[in-house]
Structures are given as C-alpha cells and as structure tokens.
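In this view, the complex is presented without one of its protein chains, the others remaining in place.
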Amino acid sequence: MSDTADTIAETRGNRVSARARRASRREGHGAAPYLQAAPMALVFLVFFLLPLAATIVVSFWQYTQYSIEPAFTAQNYGEVFGGCLARLPDLCTTFETYLSTLKFGVIVWACTLTLGFTVAYFLAFHVRSLKVQVIFFLLCTIPFWTSIVIRMISWIPLLGRNGLVNQALISMGVTDTPLEWLLYSDFAVVLALTHLYTLFMVVPIFNSLMRIDRSLIEAARDAGASDLQTLTAVIIPLARPGILIGSIFVLTVVLGDFLTIGIMGGQQIASVGKIIQTQMQFLQFPLAAANAVILLVAVLAGVWALLKLVDIRKEL
Amino acid sequence: MTRPTGRSGPTRRAVLKGGAAMAGAAAFPAPFVHAQDPVTLRYLSTAVNQSPAIAEKASEELGINIEYIAVNTDEVARRVITQPNSFDLVDTEYFALPNLVPSGNMKGMDAKRIDRIGDLASVIASGTVEGEAVGWDGTAPHEVLYLGDQTATSFAGEPTDWITLIPTTYNADTLGIRPDLIDKDITSWASLLDPDFAGKSAILNIPSIGIMDAAMALEARGDISYGDKGNMTREEIDFTIEKLIEAKRDGQFRAFWSNFQESVNLMASGEVVIQSMWSPAVTAVRTQGIPCIYQPLDEGYRAWASGFGLPRTIDGRKEDAAYEFINWFLSGWAGAHLSKQGYYPAVLETAKEYMEPYEWAYWYEGEAAEEDIYAPDGRLLEEAGAVRDGGSYAERMGSVACWNAVMDENEYMVRKWNEFIAA
Partner (left out) sequence: MRETRPRSFYVLASVFALFLLFLYGPMMAILVLSFQGPEGGLVFPMNGVSFHWFEKLREGGGQVEIGPALRRSFRLALLVMVLTVTFSVLAGLAFRRGFRGATLLLYVAIASLIVPSIVVSLGIALEFRLIDDAIKSLGMAWGIEWIQRDFVSALGPFTSGLGAHLTWTLPFGLLIMFAVFNRFDPAYEEAARDLGATPWQTFRHVTLPMIAPFLIGVAVFGFTLSWDELARSSQVMGADNTLPMQLAAKTTTVTDPEIYALGTATTASSILLVLVAFTIATLLQRRRQRG
C-alpha cells in the first residue's frame, strides 16, 4: 500500500512544482481570471446578493398584522427563538424544526451518497465507452423532464393505499392489507428526496472518479491490495472532492426544502423551509426573512466546516 | 407618429376585429388608430375562474383581450404585495383582504361605475340570505367590502362608494365523504375527529382555514364554544392547537390538502374518506365514477368568496376596460357559465337569464334535474333525476356558519400552527 501512497505523493509533488512554475510564468496575465469570473460574479451580484441584502434589511423591519414598517428591530429574531431558553430541556418549535430538518438532511445524505457513489462507480469503472456513459446518464435524467408538479401528484397512485406498489405487494402475498407508511410518512419524504437528489451525488463523484489515473489502481492491485483495500485506500480518498461537492449539493438543497417534505409528509412534517413558506403565505415577510437568514448562517457554517475537512479547490 | 411595437402585440383575431371596426375610419390620423387598439387586461388569479370560454366571449362582445395569469392561492396574494404592476385585474379571496389592503397596492373601485352594484347577492353585500343574517364568524365579505375612500388602507364600517372586491364566485364548503367507505351517518363536523376515521381524514393546509375546520369539529364535539371561530383569542388558539396536536399524535389526519386537485385526488384514491371540500371538487370526484357526497351538517357551512380587485397602478384606458369587463362579467353570461360548474355568481338574476330553466332549478332551487346536467365543457356532471347536495341556494348559503378568515391574532396563530406541525 505504501507504494500507492508514494506514487500519489510523487504525482502530487510534480504537480505542485508545475503549479509553481505556472504561477510564476503567468504573472503578466493578472486580469484574465477576473474577467473569467466576472460573468458569474455579476449574475450573483444582481440576482442574489442584492435581493439577499434586501431580505436581510427586511428581516430587521417591524412587522405588525397590518403593515410592514422600516425599523431596526431584532424582534423577528427574538420571535424565532421565542421561549427556547425558558423551555429547556424541552425543545422549542424552532429547535425541534431544525432537528427534524437536520434529521432528513443526514438520512438523505447517507442514502444519496451510498447509492450515488455506487452508481457513479459503475458508470466510471465498468462502463467503458463514453457514449454508453452519456446514454446511461441521460436515461437517469429523463424522468426529471416530466415536471415536478406532475411527479409529485404521481406519488399517490404509486405509493398510496391503492397504488401500484401496494397492489404488487398484495398480489405477491407479501402483505394482506395495504401498507400505510409508504405515503405521507418520514419514509415517503426520504424516498422522494433520495429520488430527487441522488443524481446530484452521481455527477460530481463520477467526474472525480474519471479523473483518477487508472495506473494508480493497477499499481494498488499489483501491490497486492484487495478490491476493498483499493476502494478505501485509493479510490475513495481520490474521489473525496466529488463526494464533498455532491454532499454540499444534497445537504444545502434538502435543508431548505419545503415542497417535497410538505407534500410527501402530508403537510404534517416540520422543516425550516416549510416554516418560511407558511410565513410567506401570510405575507409575514420580516419573519420569513429572519428565518431565512438564520438558516443561511447555520448551513453556511456547516459547509464551511466541511470545506475545512476537504478543500475542494486545492487540487484544481 | 409611428405605432409602437409593444411587447404584447395584438392578437391576430383582435387585429382582424379592430380592422373591421375601423374600416370606415381609415381617413383619420394615426393617433386615433392607436387609441382604437384593443386593450389587453392581465387577469391574475387561480385557475378556478379563468375559463377560456369567458375570455373568448369577452373578446367577442367587448373587444377586450383577457390574458390570464394563473397562479396558486398564495401566489396571488404575494404578487399583489410585490408587483402590483404585473397585472391589471386580480381575482382574489375576501379573506386575504386584511393582508392586502393595508399594503396600499389595491385601488378602491368606484361603485358608481358598477352598473349592477345594487344587485349584488345579499349574502356578500350584507351577510344575509332572504333577509336573514347568516353566520358572520371569520372574514365575512360584507365586513371588508368597503373602503373609506379610493386609496384608504383600512376598511369602512358602513357602505361607501369605494369597493374592495366585486364578487366573482363564492360557495360554501362542508365535509365531503366517501359513502362506500363509511358506514355511519355523518351529520356533524365532529366526525372529522372521529377516531373511526383515524388516518383517513384531512383538513385544509391554509393554516387560518385549516384551524377553522378543526374549530368547527371541536365546537360540534362540545369541547369548546368559540366567540368567533374566524377570529380566535390566544386562549382559543392555544386550546385548538393543543387538540390538533392530540389528534395528530393519534394519527387522525392522513394529509392536509393545499389545492383543489389535491382534495380531489385524496378523496378519489381513498387515501382520505372524510375531509372539508369544495362543492365542485366533490362533483369532480363523482364524475370519475367514484361515490362522493357533499354532506350538509348540523353546524352549517364554512363559506368563501372571491372577487375582482384593481391594482393601485391601473389608470386610463386599462382602467376603463377593467370596469367594462367587470360590468360585462356581472351581466349574466359569465355568471351562468360559473354556475354550471357549481359556483355561485355575484348577481343571481342575470345568471338566471342565461341558464335553461331546468338548469336553474337544479343548481339553485334544489329540485331534481329534469334533464342530464352538463358542465360548460361538455362533461356529464349528473344524470336526470339527481338533486344537488345541500339543496337550494337559500339552504346552502343560508346555513353558512363562518367565513374563510385571517385572524387578528394571525401571527400568533401561525406560530402555534408551526408548533403543531413540529409536534
């Protein structure tokens, strides 16, 4: 195994020196990266940062039943955490909701990671032609070209009491009465979220796997590593950036979800997104904004910690 | 002066029509031609009232183009708040008004420009049916119908010349049930919380209305007596939510429905056998060949009404066209069109003129249908001999107990509702 590690280290060493050379040579083109990053930066500035800034401002505004008034008040934030300290050790609504959301985040992350990594591994190492890889990838994407509105409705005839799955289970004799927990349950939420977001794992992990020099794997095998050892000592470490990127996708999107958790949970399962949605429903924008800001800070802190573990930009 | 090439160019039909109208006016200078372009009204609402047939008819009779912007219920309210310049006419529910009017984005409608203002259904105008007051719990339309002046941001206590919304449709909701899956008589809202239906009942997912469904059930069960179900005190909210949490822990509710179709799907699929429902939604389940009853109950109905409003930004020809369209809307054809889908229109007399006597008798008089009853799009709704659930107009609207509402303690209610969801 140490051979493998050496090889990797060596390869990296070469790259680092190449990078240093490159960097020194390129000092003349200082403006280029700025120009290249500009279009994306501009889009985010106009369509995200400015609206977000407005949102943050609004989160400090005063909200009464009949009006929204500019003011500088932390009342909305106080409201979000209302009674949280007093109630300890019982959890207040906000903490309970965050916990529930986090629970789904972690479960869905584990499901999508396991499934996504397996699928990406299959596509990268067992499907050898690019063309077939693309066909398979497109086949995975096509279900998502049917609008989410239609797909969400179709979960009832699939998982409901008289749905396809229950009909199949009953006819196979697995169960006598329809399984109730297939729909409008924690299970249904996890299932639907996994369905939606596994591809978000597959794509970055696949890209990472494709970047792995096949000779490294052969070297590991030659050194006597078992398949499992190759996987854990060579492939997974080298796929780490892809795994991390996929994890960021899944976690951020699931933690802000309201649509899927709402519909699949029969509107009876709490999530931060749903609280925000309910407040928006009644036009309580300052409260919704405060909740969104808290969610942003909490999740961003989590992502920051993840990026400390693996710097996805280190090996660009 | 050249004709501007606006983004929303006139449709071919309109050009042809306009062309015909101006055949004799070709000698007039260009500005006059411009003034004769057909007006397009952007009509924002849920899809309920956005029948293509109505737009077509309006274009035919008025030369006004109706461009529908169909969105969901929440979205209607949000757009009124954030972008009043993105529509020219909004059709929204009265219960949303306490949230919309204070924004100053709505413009009071001049009653003097509404031809049939005096003929509006009394249940909307004064909260009465055939002279008898109905239940006014919640946001009863007559309480939020008038503004002090055109730009007022609060409601007037008594009738004025400035109207918030001119009614389009209204109806009364009650429990819908699946008689084939329920083997007892349902006579009360209390059945919503009946343990026999655990895991098979549903309420509305709009918290301020869902809580009223629950309140109807709790009051019917004798747990509590509310001062005003649509405007609860904090104590009443606390109590109701507590009971809801109990019911949730016992697995009473299968799901909450958020839109028309969801309520139909829940019922038709058998996921739910008892839930609060719209009358046309019950009809929609039945047309699929699935038994479903709109069940009148001892405690009465939870009613709702929606109506046309104008955005603050409208003026000039668009405003004139909006009044013209609204006046046409109240003149009968549209009212009959909506009646035949199971909704009630603002002006009953004019709608009657556009309906066959047997249709009127079925939809309004509570009599057995002499002939098959068809929807305007040709779907068979009921066969001859059927009697409308809930009976006549007077029986239905006369038994209204409360109206869809936004409470004074709305913010507190939403907080408690989130607690209920998190429990």
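Which chain is which? They are A and B, in the order written, and residues in each are numbered from 1.
Note that contacts are C-beta pairs under 8 Å (C-beta built on N, C-alpha and C of every residue); 3 or more make two chains touch, one makes a residue touch a chain.
As the structure is a computational prediction, the values presented were derived from the model and not from experiment.
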Inset, instruction - Over the full complex, note down every shown chain the hidden chain is touching. - result: A, B
Legend entry - Hidden partner chain, touching residue among A:156, A:193 or A:235: A:156
Legend entry - Touch with the omitted chain, as defined above, among A:74, A:106, A:134 or A:174: A:134
Inset, instruction - Determine and list the chain B residues touching the chain excluded from the picture. - result: 4, 6-7, 42, 46-48, 50-52, 67-73, 75, 78-79, 82-83, 85-87, 259-262, 264-265, 268-269, 280, 284-285, 287-290, 377
Legend entry - Residues of chain A (touch criterion as defined above) contacting the omitted chain: 15, 18-19, 21-23, 26, 29, 32-34, 36-37, 39-41, 43-44, 46-52, 54-55, 115, 118-119, 121-123, 126, 130-131, 134-151, 153-158, 160, 162-164, 167, 195, 198, 200, 203-208, 210-211, 227, 238, 241-242, 245, 248-249, 252-253, 255-256, 258-259, 272-273, 276-277, 280, 285, 288-289, 292, 295-296, 299-300, 303-304, 312-313, 315-316
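Here, only the chains that are shown with their structure count from here on.
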Inset, instruction - In the complex, go through chain A and note every residue touching chain B. - result: 63, 65-67, 79, 82, 93, 96-97, 100, 153, 156-157, 160-163, 180, 183-184, 262, 266-270, 274-275, 278-284, 287
Legend entry - Contacting residues of chain B [partner chain A, same complex]: 74, 77-78, 81, 98-99, 102-103, 153-154, 199, 205-208, 248, 253-256, 258, 261, 265-266, 269-271, 406, 408, 410-411, 414-415, 417-419, 421-423
